[in-house]
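All protein chains but one are shown at their positions in the complex.
For clarity, chains are labelled A and B in written order, and residue numbers in each chain start from 1.
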Amino acid sequence: MPSSEIKYRNLVISSAPHIHEGRSYSGAMYTFIIALLPAVIFAISRYGMDAARVIAVSIASAMASEYIIQKLFRKPVAINDGNALLMGLLMAFILPPSVPWWLIVVGCFFSILVGKQIFGGRGGNTFHPVLLGWVTLRFSWADYINYSYGAINYTLNFSVEYPLHVLKKSGAAAVSGLNYLDLFLGNQVGGTGASAVLLILIGGLFLIARGVISWRIPFSYLAGVAATASVFWLADSAKYADPLFHIVVGNVMIGAFFFATDYSSSPANKTAMLIFGFGCGLFTVLFRILSNNPNGVFFAILFMNILFPLLDKIRPAVPGKVMKEA
Amino acid sequence: MASIAQEFTKGFWKEIPPFRLVLGICAALAVTKSLVDGFGMGIALIFVLVCSNIIISMLRKVIPKKVRLACYIVIIATFVVIVELITQAYVYSLYEALGIFIPLIVVNCIILGRAEAFASKKSVLRSALDGLGIGAGYTLALVFLGALREILGRGTLFAGSQYVINLFGPSFKPYAFMVEAPGAFVCLGLLLGIMNVLGD
Partner (left out) sequence: MKEYIEYIKMIVVLSTISAVCGFGLAAISAFTKERIEEQKLLNVEGPTVKKILAGSTNDLIKDRKEIVINKQKYIVFIGKKNGAPWALAYTTDGTGFGGEMSVMIGFDLINDTLAGVGITSHKETPGVGSRVTEDSFTKTFKDKGLNAVFKIKADGGVIDAVTGATVSSRGVCGAVQKGVPLYQDIKKQVLK
């Protein structure tokens, strides 16, 4: 044959040798970490040594757990792939800066053992490992990982109460005085790194620009939050906070860009991604408004994690298949 | 044919119900919030299992094949109600802790399984030993699971009896997730995994 290329519709099928583009799994992981670095610096400059301690303990315990478990399971040790490092960093980001060290260790160990390795290691987890770990912490030590309690010992130049707690306790009127730009710039109480909303958004856009994540999940997530919050807000604007508030407050940004986009716990097809993101946003607001718990993001993502294998069934037809199954 | 002693000892390792046969999981998950509760459930099950095995083995030549399951269930249910009444009358705190799970022993597949697979074919002595062994193995498993969850989730041992031991002192903040329902699944899952590794 003169040419080794076969053209079929818009697909090009060619035989070896191929040139590798240079992308790798660990490359993607380190891109995630680079995207989070601005928020790390922000957190350390705001909370000082406490933030540095939380981040260091979290990363160290996540990587140590990974090493020990992979040794125990007699698997090749792959702590260099950056996944455990990223898990540790994300865990640190969603905990308040005042958490005791043992709590971080337990959370990371559970995340890596039950969340990741039991499901078969990287790429096998059905749920986001860090969120699973966080849920067990939430069940056991709700007071320690409460953002409002966590901020009580710091002198900050803004309200030391988590805005969503204020909303839950005192209603929409109590939060209407807050300056949204201020919240957006990170002047709010929350997770060690997750509260730097603007920097997280920049990191997320960097990930999209690098092609590490698709824009579909994060943006449909934000759209879901906005749409659902709008419905409530339009129904009774005195009782419910407006959609912009729901977007700039709490963990929506980090959830949309860094948690919902986890490779193995989110769908891979385009339509499914949009539905997945929108569903996360929908349930985030529903959990925030209708449940006793002011935080909605993590439960919403875990809930959609259950559904993603089903969503992934929505996919384009396989080309070349002409016979209808009778 | 297995020796008489083996009929008794197989329940402890080779056929230990929740870990090897993966039977009786519902109760194993629900009542193992503490060691004492698990132990109480195990004792209740041993009683029902031994009694029903003996009676069914005695009647195995009388019971017609077509209505055997109905007969077994009637016999098992009778012993379950006896257990329920007796715990209610004499150990009320245990009755409250075990709650709905005493009546549910009726549908615990271990008992019907032993009746169908063993007692309806073997002699009375062997059936009694089988019931005792399997029941004791189940109790052992529940006690182990209960102790594990109690230590992690509460930091105590023997809570619910007068011999409560506080293992880590008052400053210990327990991993309360382990005494919640999802913690039960995680604990049992990990134990099943460990058992599989050890068994092979």
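Keep in mind that, in the parts below, contacts are C-beta pairs under 8 Å (C-beta built on N, C-alpha and C of every residue); 3 or more make two chains touch, one makes a residue touch a chain.
All values derive from a computational prediction rather than experimental measurement.
**Student:** Write out, one label after another, the shown chains that touch the chain missing from the document.
**Tutor:** Spelled out, the missing chain touches these shown chains: B.
**Student:** Kindly state which of the options B:70, B:125 or B:165 is in contact with the chain not pictured.
**Tutor:** From the options B:70, B:125 or B:165, the contact with the absent chain belongs to B:70.
**Student:** Out of B:86, B:117 or B:197, point to the residue that touches the absent chain in the complete complex.
**Tutor:** B:86
**Student:** Going by the touch rule given at the top, which residues of chain B touch the chain that is not shown?
**Tutor:** 59, 62-64, 66-67, 70-71, 74-75, 77-78, 81-82, 85-86, 88-90, 92-93, 96
Everything that follows uses one rule, which is that only the chains that are shown with their structure count from here on.
**Student:** If you average the CA atoms of chain A and of chain B, how many Å lie between those two points?
**Tutor:** From the centre of chain A to the centre of chain B is 41 Å.
**Student:** Give every residue of chain B touching chain A within the complex, in rising order.
**Tutor:** Listed in rising order, the residues of chain B that touch chain A are 173-178, 180, 182-183, 186, 189-190, 193.
**Student:** So in the complex, the part of chain A that touches chain B is made up of which residues?
**Tutor:** 106, 114, 118, 135-137, 139-141, 144
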